[in-house]
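All protein chains but one are shown at their positions in the complex.
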Amino acid sequence: MTAPVATPSIQTLTQRHEADWQAYCQHDFVRQLAAGTLPAAAFRHYLKQDYLFLVHFARAWGLAVYKSRNIHELRQGCDSLKAIVDLEMQLHVDYCRQWGISEAELATLPEATQTMAYTRYVLDAGLRGDLLDLHVALAPCLIGYADIAVWLNAQRFTVRGPDNPYEAWLAMYISPEFQAAAQQERLWLNAQMADLPPRRLDELARLFQDATRLEIDFWQMGLDAA
Amino acid sequence: MTAPVATPSIQTLTQRHEADWQAYCQHDFVRQLAAGTLPAAAFRHYLKQDYLFLVHFARAWGLAVYKSRNIHELRQGCDSLKAIVDLEMQLHVDYCRQWGISEAELATLPEATQTMAYTRYVLDAGLRGDLLDLHVALAPCLIGYADIAVWLNAQRFTVRGPDNPYEAWLAMYISPEFQAAAQQERLWLNAQMADLPPRRLDELARLFQDATRLEIDFWQMGLDAA
Amino acid sequence: MTAPVATPSIQTLTQRHEADWQAYCQHDFVRQLAAGTLPAAAFRHYLKQDYLFLVHFARAWGLAVYKSRNIHELRQGCDSLKAIVDLEMQLHVDYCRQWGISEAELATLPEATQTMAYTRYVLDAGLRGDLLDLHVALAPCLIGYADIAVWLNAQRFTVRGPDNPYEAWLAMYISPEFQAAAQQERLWLNAQMADLPPRRLDELARLFQDATRLEIDFWQMGLDAA
Partner (left out) sequence: MTAPVATPSIQTLTQRHEADWQAYCQHDFVRQLAAGTLPAAAFRHYLKQDYLFLVHFARAWGLAVYKSRNIHELRQGCDSLKAIVDLEMQLHVDYCRQWGISEAELATLPEATQTMAYTRYVLDAGLRGDLLDLHVALAPCLIGYADIAVWLNAQRFTVRGPDNPYEAWLAMYISPEFQAAAQQERLWLNAQMADLPPRRLDELARLFQDATRLEIDFWQMGLDAA
């Protein structure tokens, strides 16, 4: 008796590359952040590069709009783009200011290799492949941050509230709004992946693993800056 | 004594291809529309294909977001995209309904050759070239509709008000909001073009002429449908 | 008892859109060409626009190289590109000269709407989708010309040899080299399509139908020029 083959989903990808996924989701950077022990210099470096990341993330959603095959995909890409440009970027600028990083500084930051590597990898994945390739390359970011927030929130070492200087970060990604956006993305990915043949899943798994490894490098870049 | 060379601008393009520009801006389709004598079948065919045009126009602004080189261009592309997806598309769907064209019909329309030709030409111009190439290929649409509305509004044959079945169309493109958007685009184009060398202007002029001729085909397609 | 579902292949596409496929493959333009009765003006117009088509066709294979996911796809795209740039374009230029069209004339030709429509549609299909989308949008050209040559060669109205002014055209597309290239493309397409889910086949069928209709317009453009 053979085991039934599970319908492919985003979980297929996280399970196939479980070691990388855990190395990313439970990285020392986020553990220390949740415990409130992360050096401020590490966080500041991360915050700055994350701003540059957001700019290219917005470009990626612009690309998603271009690659849309119907009006639903068009609206989906447009909504994600608006969430970044109209909301997240401003939040990020405000948050940076609280950490002593001015908007003028953000505008002239040199881009770290790790930022270039991840962002350009995503954009190239989207242009080389189709809309699903683009979404899968973005998944470690959107789905990953949601998973990380849930996992951190359940750990004993995590400090919530005013005693943790990174409380605002934790609060943002555990917020119902962010979790709902991630869940919507999971459902879309699952619907897209459900009927895919193994060969196609292999391609997506490769993208997912690469992007996950580039996210690990991004966390490590933060730690190394301290 | 040689005449001073004018600073290049959008006017450089309309003047260099004045015959095509006039053939487009003063086409029989818009003359009859302004006079209220355009056959309803011609207008309906135009309305339907214009909906498909809008979808690809939105894709073009998504592409503009992807091609942005700084935060200002990113916001510019995002704002234009929002104007189409959140506003114009809904207006268009509502307007189509008034002309007896349901949203269901719009969703399954076959795309006319003329629609394919213009929209794909613009998208390819944007991907083959840079952000300015994309804007110039879009200019006959955005700048052109504004110019057309102003010109029509000043003609003696034009009928404004409830006696013209196409009053809503005329009112939309002569509206201060649409005219302001077109003016903003003109200013951006002029700023981008001011210091360009002749060789680059020749490339842009070629794109502008091609796009203008494809717009003429689009009007003609409407007339031919009646 | 239900009929077994056939493995998807390029035949799935030609059968699903059989009316369009026949209208293209058995178009009056090629019938008259094979009978030797096609007006020379029609053929000359076709030849000129086909040169412009070839330029964008070469761009499409450059795009295929960019979109390659492995070394095999890279070589496939590169070989097709070389066949066009190093071989077909020169043949085309030589052939045009025999019909009184100089290389200088080819270099400054205005591009017909039908040429723009088909070429830019293919390029956009390739950038919006993945490598398979690009190949499917190109299939009516590569596979279609091979099918057309075989079909024409078997018709009683076809005149082969020096009595037909279009003999060189017929000879080229019925040649073992061209037929082998088309067959190789068929096999690659079939291998790519074999395990695709119905939803994906629907997307490809849409592209295939659009491209076929744009090829019909291209033949008709030739006839209309006479």
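As written, the chains take the letters A, B and C, and residue 1 is the first residue of each chain.
By our rule, a contact is a pair of C-beta atoms (placed from the backbone, for glycine too) under 8 Å apart; a residue touches a chain by one contact, two chains touch by 3 or more.
The structure displayed is predicted, hence computed values, not measured ones.
J.: Shown chains touched by the missing chain?
T.: Looking at the complete complex, the unshown chain comes into contact with A, B, C.
J.: Please pick, from C:71, C:104 or C:154, the residue that touches the omitted chain in the full complex.
T.: Within the whole complex, the residue contacting the unshown chain is C:71.
J.: From the list B:20, B:111, B:133 or B:217, pick the residue that touches the absent chain.
T.: Once the missing chain is taken into account, the touching residue is B:133.
J.: Of B:24, B:66, B:145 or B:169, which sits in contact with the chain we cannot see?
T.: Residue touching the chain left out of view: B:66.
J.: Kindly state which of the options A:116, A:172, A:201 or A:225 is in contact with the chain not pictured.
T.: Looking across A:116, A:172, A:201 or A:225, the contact with the absent chain belongs to A:116.
J.: In the complete complex, the non-displayed chain touches which residues of chain B?
T.: That gives, for chain B, the contact residues 66-69, 127-130, 133, 195-199, 203.
J.: Which chain C residues touch the hidden chain?
T.: Here the touching residues of chain C are 55, 58-68, 71, 74-75, 77-78, 81-82, 85-86, 107, 123.
J.: Contact with the hidden chain only, please: which chain A residues?
T.: Residues of chain A in contact with the hidden chain: 59, 111, 113-114, 116-117, 120-121, 123-124, 127-128, 210, 213-214, 217.
The definition used in the following text is that only the chains that are shown with their structure count from here on.
J.: Which chain would you call central, comparing Cα centres to the global Cα centre?
T.: Closest to the centre of all protein C-alpha atoms: chain B.
J.: Taking the mean of the CA coordinates per chain, how far is chain A from chain B in Å?
T.: Once rounded, the distance between the two centres reads 37 Å.
J.: In angstrom, rounded to a whole number, how far apart do the mean CA points of chain B and chain C lie?
T.: From the centre of chain B to the centre of chain C is 32 Å.
J.: Please compute the C-alpha centroid of chain A, do the same for chain C, then give the distance between them in whole Å.
T.: Centres of chain A and chain C (C-alpha means) sit 42 Å apart.
J.: Chain B: which residues touch two or more other chains?
T.: Expected reply: 59, 123.
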